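Okay, structure first, notes after.
Missing here: one protein chain of the complex. Every other protein chain is in place.
So, chain A:
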Amino acid sequence: MFFHIVLERNMQLHPRFFGRNLRENLVSKLMKDVEGTCSGRHGFVVAITGIESVGKGLIRDGTAFVTFPVKYQCVVFRPFKGEILEAVVTLVNKMGFFAEAGPVQIFVSKHLIPDDMEFQAGDMPNYTTSDGSVKIQKECEVRLKIIGTRVDATEIFCVGTIKDDFLGVINDPAAAA
């Protein structure tokens, strides 16, 4: 799920950036530092959309770096248990398959794949129904439901299922091609 929230961060800025463009430098450094990171609490920071306020800088003793408390608005993405996501399959093996929904990795184990789908080893490992009409392989898109999340300080990993109504392959570029 996506959220638009306000976060705060203390930015350390090198004295060489002090000048006319201090603020721009601060913001660009903030974007570089923050975007794409993951915090266990808020999820993945997708993009910074605006700066709320930049506080008074504080010169650090000894280093001459200056710390600015910066409040910024950003879009974060945090997966939740029970959430339905669309993801791209990245890896298929006999234990199940891995998929990615943006920055988050999801594993669907074999017993959470419908029973009528069988693992086919080979050049392009895949799961296929007995009549061959549905095939899950690398690069194809699936809709899945998250049934468990592991949230670490810097990482979020999910376990999903496609064993439910309206879940499964939604678009297969290989088949379309």
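The rule we apply is simple: contacts are C-beta pairs under 8 Å (C-beta built on N, C-alpha and C of every residue); 3 or more make two chains touch, one makes a residue touch a chain; residues count from 1.
The criterion applied here is as follows: contacts and distances are computed from a predicted model.
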Inset, instruction - Given the options "p53 and DNA damage-regulated protein 1", "Cdc45", "HTH TFE/IIEalpha-type domain-containing protein" or "37S ribosomal protein S25, mitochondrial", say which is the protein name UniProt records for the missing chain. - result: "HTH TFE/IIEalpha-type domain-containing protein"
Legend entry - Omitted-chain contact residue, chosen from A:Met1, A:Met95, A:Met124 or A:Ile170: A:Met95
Legend entry - From A:Lys29, A:His42, A:Lys110 or A:Lys135, residue that would touch the chain that is not displayed: A:Lys110
Legend entry - Positions on chain A where the hidden chain makes contact: 91, 93-96, 98, 105, 107, 109-112, 115, 121, 125, 147-150, 157-159, 161, 163
